[in-house]
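Accompanying notes for the structure given below.
A single protein chain has been removed from this complex, and every other one stays in its place.
A and B label the chains in the order they appear, each numbered from 1.
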Amino acid sequence: MVTREDVENIALLSKLFVPEEELDSLTQSMQDIINFADEINNAPASDEGFDNINNLSNVFREDVVVPSYPSEEILKNAPEQGEDHFLVRNRA
Amino acid sequence: MKYELVAGFETHIELQTKTKIFCGCTTQFGGEPNTHCCPVCIGLPGTLPVLNREVVRYAIKAGLAVHGEIAEVAKMDRKNYCYPDLAKAYQISQLYAPLIIGGYVELSNGRKIRLHHIHIEEDAGKLIHQHGDTYVDYNRGGVPLIEIVSEPDIRSIDEAKEYVEKLQQVMRYIGISDCKMQEGSMRCDVNISVRPAGSEKLGTRTEIKNMNSITNIAKAMEYEFERQTDLIESGGAVVQETLRYDDATGTTSSMRSKEDAHDYRYFRDPDLVTINVSREEVEALRAELPELPADKCRRYIGEFGLPEKDAQLLTKYRAISEYFDKACEGVKSAKTVANFIIGQIFRRTETESDKEVFAVATTPEQLNELVKLLDSGKIRNNLAKSTLEKMLDSGKGALEFISESDMGGVDEGALLELCKAAIEANPKAVEDFKNGKEKAIKALVGNVMKNSRGKADAVAAEAKIKELIS
Partner (left out) sequence: MGSIAKIHDMLVSKECSCTELTKRYLSEIEASNGELNAYVNVTGDEALRAAKLVDDKIAAGEEIGMLEGVPMTLKDNMSTKGIETTCCSKILTGYKPIYDATVWELLKAQNAVMLGKTNMDEFAMGSSCENSCFGGAANPFDTNHVAGGSSGGVSSAVGANIAAYGLGSDTGGSIRQPASFCGVVGLKPTYGAVSRYGLIAYASSLDQIGPITKSVEDAAIVFDAIAKPDKRDSTSKGSAGETYSQLSNDIKGMKIGIAREYLDGVRDDVREAVLEAAKVYESLGAEIVYFDLPILKFALPVYYIIACAEASSNLGRYDGIRYGYKTEHYTGTHDMICRTRSEGFGEEVKRRILLGTYVLSAGYYDAYYKKAQNLRGTIIQAFNRAFEACDVILAPTVPMTAFEKGHATSDPIETYLTDICTVPVNIAGLPGVSVPCGFNAKGMPIGMQLIGKSFGEATILNAAYQYQQAAPEKFMDTKWGVKL
């Protein structure tokens, strides 16, 4: 059972605002999807387990320095920057 | 009622690999902001992590150094939380299958602080708050960390301090981290609760973050212990929460805000594959480990007969113990070497960081040569001491300051003559001694030493004088 509180909580975890007036319909919509997902509870119990698709292991890089990017490149797409930092300006 | 403190530690240690955990950027501390960055460590869309092999090796060494069990299969998980210093909004860490399981740190009182596990993970970037603005620098983002999670086995602030010092010491010994708390390469979170002494049940705990020195850890724990005790005694209850320690006021305060919902939604990171650790690799890494401080300390006490305090001083930093070990090679008494180091050389390395580096003008080989001269009876202790000072001033060897004529000591016959002469010259001292003034004998021995230019054996001289006048 998905509750309004569940939806509020997961919205907070997801960093999304849900307007008060949409909360009920969203709760219902989530409930429908969860009912659909609950279908898996009818699946036969399995102990096959799953690790990763091709059962790969031990893929590593060597500890060798690769030149970093210039900070202008790193900051190029920042909506706001200042003093070579990414910046969240106080708008309050 | 008497209350007991119960504490456990979560200790983050930055590994000194050359590159970050998932990309080739340097791990060097400092650097202009956002200059040790690439698309991977600033989490640009589409980038993928590739695990640095050396991080796994360093972590295994750390595990071996604290008697942990190295997992045969380890996996990487995502810890999801959204904060501006975390470029991907998740930290790649380990929850379900960490690299090291168990282990312990043994304290001087014989208690073993058990470890729950050690895992590898990436560090976050750094935030600077200024006038309400937030500046973000990702240079530190992706620097490899190990997190050492202890069981709640710590029962006092002294134990807490020793636990942290021991971890710091052993991780520095094995060369995986400089463990500088001020620079943030070692950081501790403490879980702390109190309970009536003798009780087995754990109380509600709080977690204190943000402590950048052992002194602050002690102060914060002390404050928190009293706060919780007062709260319980006055009929209140401790609330499980995360606290920040404020160095300026010496108090703790809640870090919680309604914006933090704490549910990390850990799940296996699909971008990284399984880590399989072969037993051969573990043994190869074990073979690379130096003798650990606890083992060295035991050896110095057991084999060399050093007092525990001296053994601890000599093993505190790897550089000192290596110096000591070299200087001891082939000498009759390691205790003599220890005395020179603790008594004289330590005065030249006053600060802890000097001691850690232990860059002294006299090489361990030079000290070894000096001690061997002493061992062979060619020179006496006083001369050795003064010579060492000159050596430390100049960096030159002992033979630069000791002439042929200084060496050879004083034989039985000559010593008898010197003692007789001393008695002859100081009737007053002889009289005083005979009247029970024990100390008067020192003047007579001093005379012998002076006339032998320090070559005579002061202990033998004292015995001989006593024999002559009594």
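Everything below uses one rule, namely that a residue touches a chain if its C-beta (ideal position, glycine included) is under 8 Å from a C-beta of that chain, and two chains touch if they have at least 3 such contacts.
What you see is a predicted model; the values in this text were computed from it and never measured.
When the omitted chain is restored, the residue from B:V73, B:A89 or B:V459 that touches it is B:A89. What chain B contributes to its contact with the hidden chain is residues 39, 42-51, 78, 80, 82, 84, 87-90, 134, 136, 259, 263, 265-268, 270-273.
Within chain A, the residues in touch with the undisplayed chain are 2, 6-7, 9-11, 13-17, 26, 29-30, 32-34, 36-44, 46-50, 52-54, 56, 59, 61, 69, 73-74, 76-80, 86, 88, 90-92.
We adopt the following convention: only the chains that are shown with their structure count from here on.
If each chain is reduced to the centroid of its CA atoms, chain A and chain B end up 40 Å from each other.
Chain B meets chain A in the complex at residues 17-19, 23-26, 32-39, 42, 50-56, 80, 82, 84, 128, 131-138, 259, 261, 263, 265, 268, 270, 272-276.
By the touch rule above, chain A contacts chain B in their complex via residues 9, 12-13, 15, 51-52, 55-66, 68-71, 74-75, 82-90, 92.
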